[in-house]
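Missing here: one protein chain of the complex. Every other protein chain is in place.
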Amino acid sequence: MKPRRKIVDTVDEALADLSDGASVFVGGFGLCGNAEALIDGVVRRGVRDLTLISNNAGNLGKGLNRWLEVGIVRRFVGSYIGSNAALHEAMAAGRLEVEIVPQGTLVERIRAAGAGIGAFYTPTGVGTVVQEGKEVREIAGRPHLLEHALSADFALIRARVADPFGNVRFWRTARNFSPAMATAATHTIVECDSLVELGAIDPDDVHLPGLFVDRIVEVREHEDPIEHRTVRKRVGA
Amino acid sequence: MKPRRKIVDTVDEALADLSDGASVFVGGFGLCGNAEALIDGVVRRGVRDLTLISNNAGNLGKGLNRWLEVGIVRRFVGSYIGSNAALHEAMAAGRLEVEIVPQGTLVERIRAAGAGIGAFYTPTGVGTVVQEGKEVREIAGRPHLLEHALSADFALIRARVADPFGNVRFWRTARNFSPAMATAATHTIVECDSLVELGAIDPDDVHLPGLFVDRIVEVREHEDPIEHRTVRKRVGA
Amino acid sequence: MAARAALEIEPGSVVNLGIGLPTLVPDHLPSDADVWFHSENGLLGMGPFPWDGDEDPQLINAGKQTVTVVPGGSTFDSAASFGMIRGGHVDLAILGAMQVGANGDLANWAIPGGRVMGIGGAMDLANGARRVVVVTRHVTKDGEPKLVAACTYPLTAPRCVARVITDLAVLDVTSRGFAVAELAPGVALEEVREQTGATLV
Partner (left out) sequence: MAARAALEIEPGSVVNLGIGLPTLVPDHLPSDADVWFHSENGLLGMGPFPWDGDEDPQLINAGKQTVTVVPGGSTFDSAASFGMIRGGHVDLAILGAMQVGANGDLANWAIPGGRVMGIGGAMDLANGARRVVVVTRHVTKDGEPKLVAACTYPLTAPRCVARVITDLAVLDVTSRGFAVAELAPGVALEEVREQTGATLV
């Protein structure tokens, strides 16, 4: 059962039962839509041996790169590494196990865990290294791989607004993995830019219903770094 | 590829290629959220031997009950019959094959078809008649049934508002099966109460993105019958 | 029975109510009860019936009754709604029953040889809710026990019921069978024993 009072005053309180060895979903796509204060709070807690499940594990020394730099992650499950220097370093140093999953399969596995689906068949990854060790089955004339649900102990989620029940709205592409992760974690913790009253979000406009949320902490200031600032020059500027 | 111009002027035009033997999703929960004009339009077209996939197949002689009464449905796939007289009659008369699917499994099978998932394992139905003829597999210590994706040729969907690309918003509990059905049909036809301009719906507030919608017809007047009118009496009224 | 069932609901919890008797449960809750009613057609935060004249045909519960939505409520599609149920996010389902087996088996969707009524969301709820409590009269209209050693009606889900609330008693399903937890006022244990189709432990 969800605790009656979900709003907590501090990040430390929100993370009070996150311990060594926990598995943790962190929402966001690279540095977009990160729960910045919660990510910092985990470092401050001094926990270790975490399993981190997140698309990218930060970049440019920011966001989840901090976790890799201080060495609190034992295992990373994600879809992309790219130019992530901290991730390449931790892997090269043998400090980190890495499991790479196709992005669509990753989020579908998380969604399955939250929706009580034990496993599913997807065509993604057939005929590639992703297929290794997995059951292949022909469905409707096409080979599919069996992929299993993926849950975690915690989900750390960034929201634009939240109400006291935990109803959440995201902004633009900051939504990404967060709703699915919130459904598939034992403890879902939301860091919101702004708390609003119950009823301030129209029922039709809730992106993540409050029953998935266990704790809420309001954090008004965020860095929100941009990985690749791409712009059009203003004419005459 | 989706046709460039999706808005059509009449229901008949919207249904122009719905032919004998087609499989048809119809959104709505009982009479709530029915595409009333499209449902009537199918009767007017005089097609027959349809496979109807819908939670309830109408009630009280309204909505999809019309299809059963005029005998254009050969097979019904849904989750509930209850007091649906037209459905009981058609079954008793041997005019109709019926496949009953648990409601959550029904919508998940439709969602799977739209999302390119061939099949999935669910605990629902284990140890019941639903299990008959299906693969059972233990996943995470719990038996699951294998259920397959369910697609259709057409989806007839009711929306509150739509824009010219087919972005849609629903109202309250009229959403139900409609978004999943829209993703899993070869041709998705939307009957909306009101057409709005491109950009009138905020990107964060689109319930069903337009890439799933093939044709849109605006129908301003609806009966919207209520199956069970339950109210509190106003004090002093 | 509905009043007793209301005591099963803990503050802050998410509760789904089956059709029939269970729908009377909210009448027995205080107005500040902090309970979130889930309706599987796509509504969380279901409120009381609307005031006469305020009915919205597009705002109904799973029994197709006109309802309201409370502040903090949300609407969503059926795939999300059954994800909540199957995924274990509904804390409590209060369901009706035709039969309950001594091992917790539930039968509440079909009578052998009777009219086919359809499954609806019953199997998903019986399987997926974290706790399933049944509210039912102790015997049928014909006086047949509804609490039985083994269900003879088609099952909704095996071994899912935690507790049964009847007009005679509250019974827990234990590993050894039905155990009486409470007796209704004026009801003797012997009466419950007589009207139950399984041995009490």
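Here the chain labels run A, B and C in written order, and each chain numbers its own residues starting at 1.
In this section, a contact is a pair of C-beta atoms (placed from the backbone, for glycine too) under 8 Å apart; a residue touches a chain by one contact, two chains touch by 3 or more.
For clarity, every value in this text was computed on a predicted model and none was experimentally measured.
Though it is not drawn, the left-out chain touches A, B in the full complex. Only one residue from B:28, B:41, B:114 or B:225 touches the chain missing from this view: B:114. One of A:14, A:119, A:174 or A:216 touches the chain omitted from the figure, and that residue is A:174. When the whole complex is considered, the residue among A:101, A:119 or A:152 that touches the unshown chain is A:101. Only one of the listed residues, A:47, A:91, A:139 or A:200, touches the absent chain: A:91. Contact between chain B and the unshown chain involves residues 1-4, 111, 113-117, 163-165, 167, 183-184, 197-199, 201, 203-204, 206, 209-212. The chain not shown here touches chain A at positions 29-33, 55, 59, 78-82, 88, 91, 98, 100-105, 107-108, 110-111, 122-130, 170-180, 207, 224-234, 237.
Following the convention adopted for this analysis, only the chains that are shown with their structure count from here on.
Chain A and chain B have Cα centroids lying 33 Å from one another. If you average the Cα atoms of chain A and of chain C, the two centres end up 35 Å apart.
For chain A, the set of residues touching two or more other chains reads 115-117, 203-204. Shared contact sites, meaning residues of chain C that touch two or more other chains, fall at 43, 69, 75-76, 79, 82, 85-86, 128.
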